[in-house]
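Of the protein chains in this complex, one is absent; all others appear in place.
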Amino acid sequence: MHPIRKKRLTIVLFLLAGIGVAVALTTYALRQNINLFYDPSQIAAGEAPRDVRIRAGGMVEEGSVIRDPDSLKVEFRVTDFNSSVPVEYTGILPDLFAEGQGVVAMGKLDGQGRFVADQVLAKHDENYMPPEVADALEKASKAQPKAGETAQSPSY
Amino acid sequence: MWQFFHKLGSPKWFYGIATRLMPWLLVVGAALLLAGVVWGLAFAPKDYLQGNSYRIIFIHVPTAFLAQSVYIMMAVAAVVTLVWRMKLADVFVKAVAPVGLVLTFLALFTGAVWGKPTWGTWWIWDARLTSMLILLFLYGGVIALDRAINDEKSAARAVSVLVLVGVVNIPIIKYSVEWWNTLHQPATFKLTEKPSMPAEMWVPLLLSVLGLYFIFGWLACLRMQTEIIFREQRTRWVKDLVMAGRP
């Protein structure tokens, strides 16, 4: 290669490497702020601030949803299979909200470690399947509950 | 190899190749895209959780995918412009930047409309969505910077540097869903694993991605030809080309 071109190429590569390092360091420094939400383990470990608006994310624990019959108030627990956090919310839930589904709740932690949400968003995973396949899978996992659980756990 | 490289740099040679390629790119692209979209809209089964709203994926993923690949192609062209001063590379960047802008806008728009019924919100400042918005601004910045500088050579250099600076955003978009907690779900297609959906869903998706690639190829050829005519208007061959068929 021509020496001038070689020099230009080196400059370009240095430029790229420099920007790459700068951005990597910045995102590393900001990594907590870039995370959209705290997971239940972080909240249980006291990493999340209290009385500040934060987001909590995880899976709605099976059998934990209690709907108030007179109002739109809902209580449920959000879990990451290590810890779980009780959540309280009043309002309309997204269509995808269900037990065993991923959610991101926005609100504040109160003094007793309860999460009072003012907005609940549904988070879904990258798995898509026809309803018949989902039914068949569910039947199979009921026959073998262990296998079904392990298949579900990483995908909230 | 080097001879081919130099030939590739000749606008006249490229113009001829593009003219021959374009009908094929358009026909194949339109057929694939139409097949993918019709299959996805009317024939693919609905999703067990999202129902029919997931059908937006058949245009959301292709536009988002192309928006990022176009930027990577522009970055490669920017290196070629800076190091080899190849005219065609610069022509490419200027010709496709508006296409990238439209694709990024479409990815964001379809994502927002999809987000409303599934997540419960149009927009959220999570890492994936924000980095995609930055990509939109990068495309806008490239177009604006090129317009702002009148001298062709200075414009080419400034635009190339901007494109290269912005390329760090691409891995951030790609890995945002893995590095951080986001509301956006991880990628449907991965190179190393099989797709996380059955064939009757991923085949139409793949068709529309490929189709949009071909359509992009057609658009790139067409827009590069326009830029070449404009820049080379003082050359003999462009004059012959433009005046062909004239008395």
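For reference, chains read A and B in written order, and residue numbers begin at 1 within each chain.
Following the convention adopted for this analysis, a contact is a pair of C-beta atoms (placed from the backbone, for glycine too) under 8 Å apart; a residue touches a chain by one contact, two chains touch by 3 or more.
Heads up, the rule we're going with is that contacts and distances are computed from a predicted model.
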Protein name (UniProt record) of the chain left out of view, among "ABC transporter permease", "Heme exporter protein D", "DRTGG domain-containing protein" or "Imidazole glycerol phosphate synthase subunit HisH": "Heme exporter protein D"
Partner chains on view for the chain not depicted: B
Full-complex contact with the absent chain, from B:Ile17, B:Ile72, B:Val113 or B:Ala199: B:Val113
Contacts of chain B with the absent chain, listed as residue ranges: 37, 41-46, 51-53, 55-56, 59-60, 63, 98-99, 102, 105-106, 109-110, 113-114, 116-117, 147, 150-152, 215, 218-219, 222-223, 225-226, 229-230, 233-234, 238-239, 242-243, 246
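Simple rule for what comes next: only the chains that are shown with their structure count from here on.
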Chain centre separation in whole Å, for chain B relative to chain A (CA means): 30
In the complex with chain B, residue positions of chain A that touch it: 5, 8-9, 11-12, 15-16, 19-20, 23, 27, 31, 34-37, 39, 57, 93-96, 101, 104, 119-135
List of chain B residues in touch with chain A within their complex: 45-50, 54, 57, 79, 82-84, 117-121, 124, 126-127, 161, 164-165, 167-168, 172, 179-183, 185-188, 196-198, 200-201
